[in-house]
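The structure follows.
Here the complex is missing a single protein chain, while all its other protein chains stay put.
And then chain A:
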Amino acid sequence: MSKDAILGEIRRGLKRGPLPEDQAMALRARLAAHPRHLIPARSRVPRPEQLALFVRNVEKEYGTVAHVAGLADVPAAIADYLAAQNLPTDFAMAPHPELQALPWHLRPMLQMRVGRAQPTDLVSVQHGYAAVAETGTLVLPAAPERPTTLNLLSDTAIVVLRASRVVGAYEEAWDLLRAERNDPVSNGFMPRNVMLVTGPSRSADIESTLELGAHGPRRLHVVLVDDDPAAS
């Protein structure tokens, strides 16, 4: 009843009945085409500059970035980071095949629990689906192999990201999802949740002064795997 009342009132305001079919068709075509609007020029730059822009923006937003030459170097990079920050060597890790296949045995000190994050986890290692250079934003769609809690519950969030997955603008990340994902429930492409993460958690609620580490991670560290031949 409320539904009819709301739609009826809107239509009264618009001085028409339900949208005529030809107009509805045009709108459905717009939804299907999902046209892009203006994309800022800042990310429309050659590939090496795009990657540099991404790193600069992560750092601007109080994140940190470590470059590694290949996936095999990720365990060492994580071990070094944890040691440098004086952090524990055990962590929760996303059950993503790419992460599980890493040569963890090279760093026997590291202890991982594979799965979602628990409230007591101090460190988490997440799989980066993609990232947006425009603002240094990580794109983290929920999936069985990429639990959302890993983005949120730990004190220190580490994200392993391949440089080839860094795009210029958000719109390109949407197109990756559209092309690569088929949702089992909706038959669309959106998973239950997509988090766009730009830097560590923060708040300015106390006296309008910025402090890091509000409810989410205090530290956000990106291990960037230089797998993009176009990048150098």
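In this section, a contact is a pair of C-beta atoms (placed from the backbone, for glycine too) under 8 Å apart; a residue touches a chain by one contact, two chains touch by 3 or more; residues count from 1.
Assume contacts and distances are computed from a predicted model.
Pick from "Quinol oxidase subunit 1", "Electron transfer flavoprotein small subunit", "ABC superfamily ATP binding cassette transporter, ABC protein" or "LutB/LldF family L-lactate oxidation iron-sulfur protein" the UniProt protein name of the chain that isn't shown here.
The chain we cannot see is recorded in UniProt as "LutB/LldF family L-lactate oxidation iron-sulfur protein".
Specify the residue from the set A:L19, A:A72, A:M109 or A:A230 that touches the hidden chain.
Missing-chain contact among the listed residues: A:L19.
Name, in rising order, the residues on chain A that touch the hidden chain in the full complex.
Residues 2-3, 5-7, 9-15, 18-19, 23-24, 27-28, 30-31, 34-38, 40-42, 57, 60-61, 95, 115-116, 119, 134-135, 137, 142-144, 147-149, 151-153, 170-171, 174, 183-209, 211, 213-217 of chain A touch the chain absent from view.
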